[in-house]
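Take this structure, written in structure tokens, and hold onto it; I'll ask about it next.
Complex shown without one protein chain; remaining protein chains in place.
Our next item is chain A:
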Amino acid sequence: MHVHAAPIATPAVRFAGVVRHFGTVRAVDGVDLSIAPGEFFAMLGPSGSGKTTCLRLIAGFEQPDAGHIEIFGETVEGLPPYRRAVNTVFQDYALFPHLSVGENVAYGLRVRGIGRTDRDRMARDALAMVKLAGMEARRPAQLSGGQRQRVALARALVVRPKVLLLDEPLGALDLKLREEMQSELKGLQRALGLTFVFVTHDQSEALSMADRVAVFNEGRIVQVGPPEEVYERPATRFVARFVGSANVLEASQAQALGGPARPSSLRPEKIALLAPGAPAPEGASLIEARVTEVSYQGPVRRVSVLSADGLALTAAIPAAAAGVMAGASVRLAVPAGAVRAMEGEE
């Protein structure tokens, strides 16, 4: 992270009790948020959870009905988008179809009154930065999806925003391109030392790119933290299920598996399959169960089981493991410490 050395750095973006409703729907329902300068921040959640509205509140396309928003210490409520030092990469890229790629990138400079030669040079540099040198004369319609994405990125970065907002930036790309763009975005963010805020419904995208992840549900942030923390220690049932589909255990079930007497989460990949006759590892809890369903997922198999005392669990076991099929009896081991209390649940 590129957090400055100042003792109390002014947050790049700060939300205090922000509310935004559409009719009777509370799209954003009391969000507090603080994003550090230079942070790569992900807003993760299902559709309708309020994450995109939060992004639009930062951009200025929406105004809060209550609460307070600051960008680098400046109060921005009431400021229109064109008065905010933030820029957006839109989900559909929103490239201007009547302008060339070069003119698209130079648009923000043009409306700021920067002369043609200067803005052409800056647009060229910005395009080179996103590996599209020499594409200035093309029309957006002549570009592939990945190239359009890069143009949108160059167009937003050329006006030197303090915060870059990305709305489902990789949603429209195919898997290969998506992985490529992920590392490129990350590299760009590091090189520029800029604050990136991106919205996604894809948990693997959020976990792999972000410095911190905010998980949204029903207009509220249910957990914020580094990816490892959100994944390893989900605070609520919702986070446990939404991020990596963890098993959710009630207090008594958690205790029976060697965990605390509190509602807890158990990651499927922590559960190990024991070979017939093999002893349980030191400190692990043993479960006798019957397999109800198996789904092959490449590197792993997701196995749904029902234990003898009626507990339904999902385990992710190496795909190579033999003898696991629906109806089979298996012995599973839950290592000590794998069952983790959810801080946000009573």
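To be clear about the criterion, a residue touches a chain if its C-beta (ideal position, glycine included) is under 8 Å from a C-beta of that chain, and two chains touch if they have at least 3 such contacts; residues count from 1.
In the analysis below, contacts and distances are computed from a predicted model.
Asks: Missing chain's UniProt protein name, "Putative spermidine/putrescine transport system permease protein", "DEAD/DEAH box helicase", "Alpha-D-ribose 1-methylphosphonate 5-phosphate C-P lyase" or "Response regulator"?
Replies: "Putative spermidine/putrescine transport system permease protein"
Asks: Among A:14, A:119, A:155 or A:301, exactly one should touch the missing chain; which is it?
Replies: Once the missing chain is taken into account, the touching residue is A:155.
Asks: Who touches the missing chain here, A:49, A:87 or A:314?
Replies: A:87
Asks: Would you indicate which residue among A:36, A:59, A:181 or A:317 is in contact with the undisplayed chain?
Replies: Checking each option in A:36, A:59, A:181 or A:317, the one touching the absent chain turns out to be A:59.
Asks: What does the interface between chain A and the hidden chain look like in terms of residue numbers?
Replies: Chain A touches the chain not shown through residues 59-61, 80-82, 86-88, 90-92, 94-98, 107-108, 110-112, 155-156, 159.
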